[in-house]
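Note that one protein chain is taken out, while the other chains of the complex remain in position.
Then we have chain A:
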Amino acid sequence: MTMLFHDSLALAPAQNFVAAERRTRSLLIVGIGLQVALALPSLTAFFVDDRLINDISVWIKPLKFQASLVLMLGTLLVLLPLIDVRTRTGRGVWLASLMAVITASGEIFYITLQAARGRASHFNVGSPAEAIAYNVMGAGAALLVLSSLVIGLYILLRPRPDAPIGLRLGGGWGLVLGSVATLFTAFALGSGQIDGPGHWVGGVRTDLGGLPLFGWSRSGGDLRVPHFFATHIMQALPLLGLSLDRFAARFARPGIVIGALVCLAVVGATFIQAVQGYPLL
């Protein structure tokens, strides 16, 4: 009996770690669940609702954002174990995860609600409420990106001692560079300084006949292209790190450096291409 009692005492801090980690993971998992929960009715509505925005179904945008946010929160969830256990179960990681989930959910709720109302969510300042909502969404999106930047910094600065080097560098730098590049492209996209409000630069201002799946303009520049590549650095570099660890562990470090440079070059090149009014393809 005494033995048991002492055992449980010794186990107590470890159990706290487990509970704290479960709390953070549960946040991200429930956040992912919310996105999926909105995606299912949105997908069904896509087939029965004939309302259009920019000549395509109102439900395309919520579906793209739902998919993208599942991917983003999922990336955080998968990369979390790379952080040292003490840090990972601490307040900072929890707060960054909470921030990511809250802003992602707020954003997707507004985008889905606007689709249901048959109204645009982005660049829509048609009514005072929508103008406020669009600004709040901008602030929320910035906070969402900053929270993944924070997680990335944690991975780089407080890694788990035995974390595989490629995944650690790929995950950390992927989140950091992805966040910075996303902030930059989103700011250029949202400012409306490049050829007026909207994601188009020149070309026909419609989403009809865009690139399959993505909807990017084929008649002119589209600022969503660099924004897409910037955001998905957050997945590309960790995946590169994972495969380097598996197939070429010796080259993990230089591999990630080269990969990061390539990613930034792609974002830069597609950005210049879009600003000059050329379609990606």
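The criterion applied here is as follows: contacts are C-beta pairs under 8 Å (C-beta built on N, C-alpha and C of every residue); 3 or more make two chains touch, one makes a residue touch a chain; residues count from 1.
Basically, contacts and distances are computed from a predicted model.
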**Asked** What name does the UniProt record list for the absent chain among "NADH-quinone oxidoreductase subunit E", "Ubiquinol-cytochrome c reductase iron-sulfur subunit", "ABA4-like family protein" or "Nickel-dependent hydrogenase large subunit"?
**Response** "ABA4-like family protein"
**Asked** Considering the whole complex, which of A:102, A:211 or A:275 touches the chain not shown?
**Response** A:102
**Item:** Which of A:32, A:141 or A:280 contacts the chain that the document leaves out
**Value:** A:32
**Item:** Residue numbers in chain A that touch the chain omitted from display
**Value:** 22-23, 25-27, 29-34, 36-38, 40-41, 77, 98, 101-102, 105, 109
